[in-house]
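One protein chain omitted, others in place.
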Amino acid sequence: MRKSRSFGAFDWINGLIMILVVFFTLYPFLYLVAQSFSSEAAIYAGKVTIWPVEFTAKTYEVILSKPDFFRYYWNTIVYSVVGTFIAVAATAVMSYPLSKDKLRLNKFFIPFVLFTMYFGGGLIPNYLLIAKTLGMRDTIWAIVIPGAISAFNVILMKTFFAGLPSEVEEAARVDGLDVFGIFAKIVLPLSKPILATITLFVIVGLWNNWFGPSLYLQSKEKWPIALYLRQIIDNAVSPTEVGASSDQAAQIAASVKSTAMVLTSLPIICVYPFVQKYFVQGMMIGAVKG
Amino acid sequence: MSKFRRTAGLVLTVFMIAFMAACTSSGNGKNASGSIANAPSGGAGNEGGEAPDYTFGVDRTFHSNEPVTYSMMYSDHENYPYRKDWRLWSAIREKTNVTFDLSITARTEYENQKSLLINSGDAPYIIPKTYDESAFVSSGQIVPVSDWVQYMPNYMKAVKDWGMEEDLKAKLQADGKYYVLPGMWEVAGGGYSYIIRKDVFEKAGVDVKGQEANWSYENFYEAMKKVKAYTGAKYVLSDQFQGNSMLNIAAVQYGVTGGWGLSNGLVFDHGRQQFVFADASEDFKAYLEYFHKLIKDGILDPESFTQEDDAAQAKFFKGDTYVISGIYQNLADFKSKMQDPNSELYMIVQPGGPKGMLRVETSRLENGIMISQNALDDLGKDGFIKMLRFIDWLWYSNEGQTLSLWGVEGETYTVDANGKIALNPDIYYNGLNEGAPKQLNVDYGFGGGVFAYGGSKELRMSKMTDGEKDYMDRILNNRKPRKLAPPIMATPEESEQLNLITTPLMDYVNTMTLKFITGQESLSNWDKYVAQVEANGSQRLTEMANSIFQKTKNLLGY
Partner (left out) sequence: MEAADKPAPADALWKHVRKEWKLYSFLVVPVIYFLIFKYAPMLGNIIAFRKYRGGPNIFGTEWVGFAYFRMFLKDPSFWRAFFNDLTLNVSYLAVRFPLTLTFALLLNELRRVKWKKFVQTVSYLPHFISMVIVAGMVKEMVSLTGPINSFLAWMGFERIPFISLPEWFPAIYVASGIWQSLGWGTILYLAAMTAINTELYEVAKIDGANRFRLAWHVTIPGILPTIMVLLILDIGGILGSNFEKILLLYNPLTYETADVISTYVYRMGITGGNFSYATAVGLFEGVIGLILVTAANQLSKRTTKSGLW
């Protein structure tokens, strides 16, 4: 617990900077939210800034009334949760030994991992592997397994593990715990910040992942919300399509992008506050002394 | 970001260009006179008949005795998302006893997925919505369907009745065969042009109704100047599509290439029967000078070339601008979005230019269907022919095309005494029956882009509003059709070589086009530009194209 200090000049400046940051990052998002609740006429007239003009929830109605929408949401939740669990567990298990300097084979394994950051197989070999050889086409495994362990996350976690004070593990060894016990009972609890961080990275990545699903999922029922969003937002493709937009589609066209965006990103933004509580300082004191 | 993503992204992009390249409306569909030298032997004995287990033929509905399923790719459009319970599927099944095993892909990822499935050997039998099949020819995964069209009576009839042999030449590959079943229209469409505020133009003293069909680009410029003077607006035209439609349709009239039609900068001189590089010629200079004039005089908004389509449209809806590029569907779409309730939207015929009052849209082919080699391997020759005859019925017979477009008689449309089709009043489609509660594509699955394209003039006109019919008529009556260039039938090696030259060369042309037009580069530096174009290989490119043409012109009938 810090003693409160007086509020100095620095704090004023810092506060001002933060306000500016908040303004520049919050404003565009508020603009999108406002747009999603504004009428089409108002949008085209350019009247929308932060608040909705001519408030209407019509776009939300239209999107939410499609039964598929909730299915996509559910799919996304499933993919994200399952995938995150697998990814974080696998990454932690891999990173732990790599963080130990005493392991001589690390000189081989770390480059082994790093190498994969610079070379990949390309679209077709990966597809052949995942869809054909492993037969994962149109299943959840094609989404959550191939990207489960990323070299980047491994490196981050290993760096963190390496930074943990060794006395703690020594003490545990003296107490009779073996490697597996130390990992599970000592290291992991102490690593909540990095585990929370990687969890956050992974779950956000999975939530927004449309590319893998677009390649490997064949049935529309299995789509994640990100793919649905991409369809709506990215109409930068050829307009020479038969099938002009229907009356109803035309009516909400202006705000459909922003509405879809808001609906898709809101849940994942809310994940952060849950993760935040692991970023608490002072976890180390108890550990070392105890 | 993992390297997989990055490399995947890299290779993915390579696929996407196929789709982008196909965006050109007057891209590669070029005609030539003469007939295909190795056209498959005619449809003798193909008028119809009974195969052991199905019926087919020109005036017969395809029907399979046993239920049969064919795998197919489906491009899911977000405006009318796929539904399993669409009337479309049951209607097809009732008539033909055929169901589809669909591989459903989001429209935006369709090209990617197509490429992936084909190249991994996993392609479904039927691959529709193919704009550019050339990328897949050498993969060995696509059937050279020109060898098989002899078994397709409706297709052959359309080719014969509508004189499509020349159009089909555009699809010939280096081996003299073609690999796609293109969508065929009896008449070409209207294509992209300008949508104008007729009310404003007329108030400014422009005789739209009377004179518009005769406009050259100079006349159009004069008209827009009047509008500017009358309204005092900052700009009269702020374009969407990053100016690519505008540049493309004008390029035709100046004898050059630009915008979506930029391609390799080559134009075919029919008189001398050779390719010429047009984008460094005096014609090109005149073309650039015209658009530069539009910018200098405050008629054309320079941001047309960089802004998002939404931004351009917003200006038009608001009434800040009075002209915008588009197709007729856009006009129908825009009507409800105009801020000014008195606005009258009108689609002008594409203005003429130094090369004459030319018709821009000449291609009667559009996206088509590729057939995967898997179909031939799995079904065997007889089964394969049976599938082709099904495709022949659904996509090339009038009955099939009508079903795909309009649905089921009595359920979704009615036919009057003259044989004219009238959509049920409670169903909306393409500007018809505005305000109706149901939509033909969204609720029933008809009128969708995967099935409903191609057909007779009558069918094409049947889905048009009166406004669009008028537009088509004006084009047919006031614009001369033109001969198009033969395709450059390059082998894969030659394609590689050509590509190595054209990409940097045309990048330069593209950049300089915009720089000259916007004034970033002064036209007094024209000679420097010409010299640089030369240095970038325009001459080599022309020579290569011509030598390939000389080699293959027999196949094309020259």
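Order of writing sets the chain letters: A and B. Residues in each chain are counted from 1.
Here, a residue touches a chain if its C-beta (ideal position, glycine included) is under 8 Å from a C-beta of that chain, and two chains touch if they have at least 3 such contacts.
Note that the coordinates shown come from a computational prediction; the quantities given were computed from them, not determined experimentally.
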(message) Touch as defined at the start, partner being the missing chain; which of B:Tyr125, B:Phe305 or B:Phe334 qualifies?
(response) B:Phe305
(message) Looking at the full complex, which residue from B:Thr130, B:Thr513 or B:Thr542 touches the chain that isn't shown here?
(response) B:Thr513
(request) From the listed residues A:Asn14, A:Ser166 or A:Ser219, report the one that touches the chain absent from this view. (result) A:Asn14
(message) Looking at the full complex, which residue from B:Ser71, B:Ser103, B:Asn119 or B:Asn248 touches the chain that isn't shown here?
(response) B:Asn119
(message) Counting contacts across the full complex, list the positions on chain B that touch the omitted chain.
(response) 1, 3-4, 6-7, 9-11, 13-18, 21, 118-121, 134-141, 242, 302-303, 305-308, 310-311, 492-493, 495-496, 498-500, 503-504, 507, 510-511, 513-515, 518, 520
(request) In the full complex, which bits of chain A touch the chain not displayed? Write them out. (result) 2, 4, 10-11, 14, 17-18, 21-22, 24-26, 28-29, 32, 90, 93-94, 96-98, 100, 102-107, 109-122, 124-126, 128-129, 145-146, 148-149, 152, 155-156, 159-160, 162-165, 178-180, 183, 193-194, 196-197, 200-201, 204, 208, 229-230, 233-234, 236, 257-258, 261, 265, 268-269, 272-273, 276, 279-285, 288
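Keep in mind that, in the parts below, only the chains that are shown with their structure count from here on.
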(request) For chain A and chain B, let me know how many angstrom lie between their CA-based centres, rounded off. (result) 39
(request) Over in the complex, which chain A residues touch chain B? Could you list them? (result) 40-41, 43-46, 66, 68, 116-124, 126-128, 131-132, 146-147, 150-152, 211, 214-215, 218-220, 223, 227, 230-232, 234-235, 237-251
(request) Report the residues of chain B in contact with chain A in the complex, numbered from low to high. (result) 1-8, 11-12, 15, 19-20, 22-23, 25, 76-82, 103-109, 112-113, 116, 119-120, 122, 131, 241, 313-314, 317-318, 327, 329-330, 332-333, 336-337, 339, 428-431, 434-436, 439, 441-442, 447-449, 452-453
